[in-house]
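Here the complex is missing one protein chain, while the rest keep their positions.
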Amino acid sequence: MSDEISQLLGKEFKCLDKGFVRLVDVMGDDHAIVQAARVSYGSGTKKVHEDRGLIRYLLRHLHTTPFEMVEFKFHVKLPIFVARQWIRHRTANVNEYSGRYSEMKDEFYVPDISQIRVQSTSNKQGRAEQAFPPDEAVAIGKMMENSQSASYAEYQQLLEKDLAREIARINLPVSNYTEWYWKIDLHNLFHFLKLRIDPHAQYEIQVYAHAMGEIARAVVPHAYEAFEDYILHSTKFSRLELKALSSMLHKVELTEEYLSQFGLKGREAREFIDKYDLKIKD
Amino acid sequence: MSDEISQLLGKEFKCLDKGFVRLVDVMGDDHAIVQAARVSYGSGTKKVHEDRGLIRYLLRHLHTTPFEMVEFKFHVKLPIFVARQWIRHRTANVNEYSGRYSEMKDEFYVPDISQIRVQSTSNKQGRAEQAFPPDEAVAIGKMMENSQSASYAEYQQLLEKDLAREIARINLPVSNYTEWYWKIDLHNLFHFLKLRIDPHAQYEIQVYAHAMGEIARAVVPHAYEAFEDYILHSTKFSRLELKALSSMLHKVELTEEYLSQFGLKGREAREFIDKYDLKIKD
Amino acid sequence: MSDEISQLLGKEFKCLDKGFVRLVDVMGDDHAIVQAARVSYGSGTKKVHEDRGLIRYLLRHLHTTPFEMVEFKFHVKLPIFVARQWIRHRTANVNEYSGRYSEMKDEFYVPDISQIRVQSTSNKQGRAEQAFPPDEAVAIGKMMENSQSASYAEYQQLLEKDLAREIARINLPVSNYTEWYWKIDLHNLFHFLKLRIDPHAQYEIQVYAHAMGEIARAVVPHAYEAFEDYILHSTKFSRLELKALSSMLHKVELTEEYLSQFGLKGREAREFIDKYDLKIKD
Partner (left out) sequence: MSDEISQLLGKEFKCLDKGFVRLVDVMGDDHAIVQAARVSYGSGTKKVHEDRGLIRYLLRHLHTTPFEMVEFKFHVKLPIFVARQWIRHRTANVNEYSGRYSEMKDEFYVPDISQIRVQSTSNKQGRAEQAFPPDEAVAIGKMMENSQSASYAEYQQLLEKDLAREIARINLPVSNYTEWYWKIDLHNLFHFLKLRIDPHAQYEIQVYAHAMGEIARAVVPHAYEAFEDYILHSTKFSRLELKALSSMLHKVELTEEYLSQFGLKGREAREFIDKYDLKIKD
């Protein structure tokens, strides 16, 4: 493990008002992806590609198994309602704090007033851009905090009566913070990030996705750059959309020189020409 | 699909105070297990076993892949804290009601007074056998209900202000009911049932496990009987325990006749003798 | 199950020279996808979409969990080298014929002479378009057949000596046919089809993918159409390619009328305009 990555271990990346993400351990780096790919392709790929080029080629062509050879282990503190969305990503290992064994802590998520917003009308599942007037937002935040305090006070009261922890906690709200260890391979982490960095994801999980994205960028810089280029900032056009696009295209002579101004070079330029010819123009 | 199973479809099995399990659809039955096994073993197993015998043989010997060939789809209504334990079983498909898209309903789990019990001292994660005095239990139940009503009233108030649903719901407690479709194969259902029928599982999830167990028994009676005999009611003895057992055993002449009084016959009796000889007595 | 689908059950779709795919059982149809989605979205989606529209919306927006609610069970006869590629799709259930329990059969894949082709120079993993001269191809095919016969004769000879089946079979070639039951949900089937209908997949597995695609089309016509539009015949453009595309686009006034000539209507047209504005033109 490089010194740079070693120094990253254990460092808390603050998320929301009381949460965090910490990288606990990591197996592999950019080179581990290349190493695994070379086993697959045998002498076939030797020397043809340098590491960065091979990593980009692999991701562009959905040869994702070498990316499974890098593994991350995070320690995360997060509100229960975020945990409920997060856990839907099944290809990961999890150890969560248990409210049956231990007392839940007096820590609850209260949204920043900038996030206290009205229901979106265009997006049935999200909040609008429009915030509440500041004093109204402050009032809502205060109301939420009071309700959390009341819930926790009742929880404490029930525990003092010696009610079993597993029952006493059932009226704690989903804004209560929990913690877990979460371990995932890079391919599946990319899938998580793609869905959770997306602006349609709930803001509160986006915050965690961004933090893990920064950690991943530090650990596997080439792979993360490829992820941004080919997955995160790519756009998929449907069969119908490709026809529309086609009708809107100037008949440009697609030379490698022309394409190089956009950063498309060599094999990547030729692949673009193929897409253009085969899919767009027919 | 047999008439009997068709009649089971859609039937609500009540769980807890407001929840249920319903079988929405099922693929396969006992015969589908046999059919898949015969593909694996080819002519090797033809006619040697009748269906029940083959199913029992397969499960006893951990040949579990044919059990994956039967698939169940359930519709379940359950409190969020039960859902959080349930979802840890990753080899399943889930579609859950979304508090981002839709309003959460005014339905919360309130434990029956028989379940309002003190913390267990022997089992750090559970409740004791000992209930509270009835009037105290009633008071605790009432306190819980009041707190749920207050949470829901606040939720309604926030929605009326047009606060985004995805934020408004964060102070709803984990006793709130949610719903999902849950689809799983029989092998993984058995694994779920084994862990969740277990007395160490939280009582509230045991209730659902028992309901699904009854449904599974109706759909795959032979497989379910084998599950009870070889998994649910089996006991594993460790290397050390086997030595202890050995020292405590009478030197009985282990004839098939002797064993048949316990229901151990034929191959199953011979397998027992092998275990006894190889593991217990050496 | 509809009559149409019932009639499909058990029907052999021939693949390659001696293989097949048969649909053994299926759980769910287009409506099962809608049914599961409506549980997720609650009253939020009621009546807004008719079934086809909702299915297309779900797939376009990567809301893939409802597609996991449909399950297919296939019986497949296939050469071992195809099975070795196929099994890499892990999210499926498999029961394969066992060469330890039973004798392998005297059935081997011999490529049609149209498939006996030279190594591709552009595609390191595939064959070129260019076939061998017919007489040379025939000779190669014959040579392959002879070698298969010799292997099988030796296998028989070893079995006659009573050599254990699990050892005797180790010199049978990967062209030998095997059989399995393979069960998978629709979401994961789509993923399989996308990768294996692709022209970069080995021809021999493409044949099976096409057969299963036809079966899926019959069982879930709306979902399959959406799969073709949004996944199979879609094209993804990278961050760099989007810039190149942008520079090549005529400044067309993107009205809904203009887009409707390509089949892009309503929400789908507006989504295209969003992609065009946000990703292409900035």
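Here the chain labels run A, B and C in written order, and each chain numbers its own residues starting at 1.
In this text, a residue touches a chain if its C-beta (ideal position, glycine included) is under 8 Å from a C-beta of that chain, and two chains touch if they have at least 3 such contacts.
Small disclaimer: the values here were computed from a predicted structure and weren't measured.
Touching the chain that is not shown, out of C:L9, C:V138 or C:L163: C:L163 (per the contact rule at the top).
Checked against the hidden chain, the listed residues A:D51, A:E96 or A:E225 yield one contact partner: A:E96. Among B:D17, B:D112 or B:E241, only B:E241 touches the chain left out of the display. Even with one chain removed from view, chain B keeps its contact list with that chain: residues 41, 44-45, 60-62, 65, 88, 124, 195, 200, 228-230, 233-245, 247-250, 252, 259, 262-264, 268, 272, 275, 279-280. Of the residues in chain A, those that touch the hidden partner chain are 24-28, 32, 35-37, 39-45, 65-66, 68-69, 71, 73, 75, 93-98, 101-103, 179-181, 183, 185. Looking at chain C, the residues touching the absent chain are 79-81, 83-84, 87-88, 90-91, 94, 98-101, 109, 111, 115-120, 124-128, 132, 136, 140, 143-144, 147-148, 150-151, 154, 158, 161-167, 169-175, 202.
Basically, only the chains that are shown with their structure count from here on.
Distance from the chain A centre to the chain C centre is 28 Å, each centre being the mean of its Cα atoms. Chain geometry summary: the mean Cα position of chain B and that of chain C are 34 Å apart.
Under the contact definition stated at the top, the residues of chain B that touch 2 or more other chains are 94, 98, 101.
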